[in-house]
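What you see is the complex with one protein chain gone and the rest in place.
As written, the chains take the letters A, B and C, and residue 1 is the first residue of each chain.
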């Protein structure tokens, strides 16, 4: 076996943590783009499992283009109503027949979307508040060939593409991620008035961090403007507490800054997502594979959600590069900022990238030359086990947005 | 008030009961055309009630064009699966804004369709087995004007149209109607293997009546061909019993005549309707307002289901003519066959039809001249109370298919 | 070969021509229901020809459910505009793959619809004024089997269904048909202001015939109300002239009776069809196979347009019964009114109907017993050559609406 083309080098830049200005964003699970991502990925997992269950291997499909067309609503304190439902179109292609047997591809996709929405956007009743439709083509001839027949085989790359991952997260990144996850996690469990459409923007200038949260409130649980204001205040307090646990820097938190109490214009919704009233969404327009939008760092434009995890190199390399970066930082001491980039080449096995380059900013007291062999070993090992990514995606262990 | 133009005359033909050959058909509640009719009418009722509730009067709408695009399924003994869901498009137009307030027209339509399906085709899960979509336009300017402001006012006719009704039902008609209603009623309650897509065709030649039933069986409740055959036999026995209670004529019943046991080709479904596997449906293509298709009798081509019951003259006159015919036969003795026809004229009050004509075949011992005043009085009275039809439609007391 | 079950008998009723009241209607070629019929049938013919061309025989399909969702327009004298395009969904199922080769079914359907609209509703620009979409399923397994392999073979009936035809047309029927055809033919060629959505209603009471025409005017060719009034007057004159050529009875013609000149409310359109502003349409809701809606006569509810002409018994028998009735009346003297009815039986060859019955009203001086052998011979002959119907439908020689 040929040696892998792995380059470990010093990043000729400042660590993001040390840059003067840093911007970070996370679109929460109920944001229209995230809903699209979530459905695309849940449909993808369901199809992988359908194929494994029925055929013993994953067949050709890609479902990375879910389009959400916003609805119209009339929220009001105590409970408003949906005027026009959201329309959600699952787009892509999938193998619908194998060995003369028709496979329930469309029904599986619709079912997966429904289950996903029921679990994550529970206030949104499928079939009433949101119409889920599907247009899955058969795909072009060549691509319908079977692949991944045997887990031990390494697929060939289907495209020239690249993935990029980073670790560790900066404080601002950690805060943005955690604030959303906490609010949509434990906090929401006891605060039903908070909808899942929580968008968090972090901006750091030097040692001052501004966190701006846009949080859709659910009208049924809020009686009036006073209760609304309490709910906003409570979100602010909780976000601030989460943030302060993660940094010693100066943190300011703003929630729903576009509200205008005098005009009675507040962020009130019927279902907890702005998709109900004018915000469309689509796959790959929101968070990158690590859950964040990080303009201070190189990002791939590739949509990760909904792609076939067996042979879609863009998906695999984005997830793998993130996984490698996190593993390296966990296992190797002395790294302040790490960027891992994988570039594929059509027709080569995917464990043999055209280039795998790691750009390292070490801690002041660390020496890259010393760390280099350890880093290389991890990169090499992870590449050798690239098919683990596929398995973990199918099992739902890896998130894509 | 001017006298109404009512003509009572002898029908210059044989009573249908006495004709040599008679054909009658009923598409049961689960037939794709009937599903379309049922949804169109339930949407119409829901919109009428929405408008009454919010605005105090019914506004402009028509929802008489629901289109059902069949799905694909793979039934099998013990329970098969849906491959591709049914797609159901609610089409029409409705007033979406009144007095500056947006009305939840689309959401109400979707909700009504869902409730209807849940109640009548329970095996068909909305949002998974069937996608319900909606395209309701705003309609053209003039027609959006409010009407029916005051129940005591008689609306003007919006079209030149006509309606036709008959009574009494012939024995063959009674049998066809009752067989479907019994099978989809008490029988289905205790026989979950029988789906709601029951189509009944009756053919009478002289005194011999052939009843042909096509009955969709639900696979989850049928273990094998033997149980299927038992289920078919049981439907046949029940249908025959119903028929024999209604006639002294010779009756033969066939069920699922297209089955071919040797080839294993039987009428097995996952959800109890052929809409799941290739049979499209639309409004107004099935039963007429009296629940039957009766080629021996004049019929209106007008779709009754989904039309606005306040001002749609085709709907009102079809229901009213049927209602008049039934009332006359109930109240006046000596009528063997009665046809009532109402012809509207644009711009005239709907209680003043251009012509109302009743064609009567009397019993051998009855005399039309004697009956004529009674009949005329009933026709006149029902026309005077034409708005009762609107109310009864909105309350769901009148069926349209 | 067994003898066919043909019954020739006296109709126990008055000829329609002699009944006291007669109602007849024709929806012109530009009416929304007729547009749906026309597209469904043109798609059907295109698919038949595609299959014949590529495979040598017609494969399974049915495209009898085109749904037209009306648009919105703002007509004005001298030329208005479309606000929202019409949406037209071609629905049905068709065999998309044969012998491992994909057939351009969807593209053929779309192309046929486009060609049809370009030819018949030329003011309606496809892709701008009207969106043509398509949802054609694969259909259920069994039905995809090939049929009609050899023109000499008689297919088996696929359903219990019936068709009914009449001849000759009454004067009122002739007038209604001719007025529409003339207006949409030679007249429209020299009067571009007349759109194809011409609806003609005829009502005869005794010897007085009222013809009511609703004619959509095209705004680009009409400068003001005065020109509009001239256009209406011209249509009235032309219709009256056509009518008077066909009858000696008293004829009155009204055009666009719903107009209200004082309120400026007239029947002005941008494209010549009411589909542009609120009138939805679907297949099988308008004219029967003979081009008319005739409530004085038994009619089949079966949609003829779009059905597969090789094996769809409802389509074949409606066209055949009409063809037989016309042939008999043309070849046999002394018939005042003839109704031919064909009833199929599942599984029997379609040239062997369960019953073929002809109900005859003879001229006063004719004797049915004398005519009977001639009539029987024609019925028998046409049944023997039933597959001619299929060929003539595919060649576009027979109209279906």
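A few points about this structure:
Going forward, a residue touches a chain if its C-beta (ideal position, glycine included) is under 8 Å from a C-beta of that chain, and two chains touch if they have at least 3 such contacts.
Every value quoted in this text rests on a predicted model; they were computed, and no experiment measured them.
Within the whole complex, touches from the chain that is not shown fall on A, C. Only one of the listed residues, A:6, A:29 or A:283, touches the absent chain: A:283.
Of the candidate positions A:49, A:67 or A:247, contact with the hidden chain is made by A:67.
Summary of contacts with the chain left out: across A:154, A:240 or A:299, the touching residue is A:299.
In the complete assembly, the contact with the undisplayed chain comes from C:84, out of C:84, C:227 or C:254.
Where subunit C meets the omitted chain, the residues involved are 72, 74, 81-85, 87, 102-107, 110-111, 114, 126-129, 131-134. Seen across the whole complex, the unshown chain contacts subunit A at 7, 9, 11-14, 19-21, 23, 62, 64-65, 67, 69-73, 84, 87, 89, 91-93, 135, 137-140, 142-143, 160, 162, 164, 201, 203, 205, 212, 257-258, 265, 277-278, 280-286, 288, 293, 295-301, 303, 341, 343, 346-347, 354-355, 357.
The working rule: only the chains that are shown with their structure count from here on.
Most remote chain with respect to subunit B, judged by CA-atom centres, is A. A separation of 50 Å divides the Cα centre of subunit A from that of subunit B.
Mean C-alpha positions place subunit A and subunit C at a centre distance of 55 Å. Inter-chain spacing, taken between the CA centroids of subunit B and subunit C, is 24 Å. Taken residue by residue, subunit B touches two or more other chains at 72, 84, 87, whereas all remaining positions touch fewer.
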